[in-house]
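Heads up, one of the protein chains got dropped from this complex, but the rest are sitting where they should.
This part shows chain A:
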Amino acid sequence: MLTISNLQASIGSKEILKGINLEVKAGEIHAIMGPNGSGKSTLASVLAGREDYDVTDGSVLFEGKDLLDLAPEERAAEGIFLAFQYPVEIPGVSTTNFLKTAMNEIRKYRGLEPLDAVQFLKLMKEKMKLVNIDQSLLSRSLNEGFSGGEKKRNEVFQMAMLEPKLAILDETDSGLDIDALRIVAEGVNQLRSPERATIVVTHYQRLLDYIVPDYVHVLYKGRIVKSGPKELAFELEEKGYDWIKAEVETV
């Protein structure tokens, strides 16, 4: 589904991604871990199409299409969704309002009829229940004055609404209480299907108890320096990153 080859990206003169290789197949869940500042969010942003970063080398194929050629909105319409680590506050735009526009733009891209107000509301009710989010939150200005947890929950709600083929969750678990964590995990697991895939960026093994990954990768200084089965996450939890850093430095 997603093939990242030798991806290099920088901002200004600062190189951040220094050759990422990653293959994600439909049906899989990949966890990406790694120390602060190693480039995890950068990778997520580059995949979603943030224009601040210059891709200096490498390629990204999504279902055979050159992803780097597409505008962010086209990537979304192709089925990519990024749950942001720091969701932005947008005064004057409510979740309900913009999400309806977003859904219908995506449907238009795919050659589908727009949803009418009734269909949209029905879908919303269903997904609201799934992520246990309140209507009042969705009619407020997007993320404005939301608590950390509410912002994350809103990201998962949008993901549930848009049903992406590839969801990228950037630290969606941080700042969540245990109940919310379970709800987020449920949201992801609901989407789990042979046609879909998920990349979860996290610092905590805890989340992986709920969302069991097929692979765990360690990103360090802009490269994936280690990959392994889910057990790798336990090892990291126990031993930290020093041993990996040491391994990298000796190479």
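Convention: contacts are C-beta pairs under 8 Å (C-beta built on N, C-alpha and C of every residue); 3 or more make two chains touch, one makes a residue touch a chain; residues count from 1.
By definition in this document, contacts and distances are computed from a predicted model.
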Can you match the unshown chain of the complex to its UniProt protein name from these: "Amino acid ABC transporter permease", "Fe-S cluster assembly protein SufD", "Quinohemoprotein amine dehydrogenase" or "LLM class flavin-dependent oxidoreductase"? "Fe-S cluster assembly protein SufD"
Touch as defined at the start, partner being the missing chain; which of A:G12, A:G64 or A:G92 qualifies? A:G92
Using the document's definition of touch, tell me which of A:E105, A:E186 or A:E235 contacts the absent chain. A:E105
Check each of A:D57, A:E73 or A:D134 against the chain that is not shown and name the one that touches it. A:E73
Just checking the interface: what residues of chain A touch the absent partner chain? 48-52, 71-73, 75-77, 81-82, 84, 87-88, 90-93, 98-99, 101-103, 105-106, 109, 158, 162
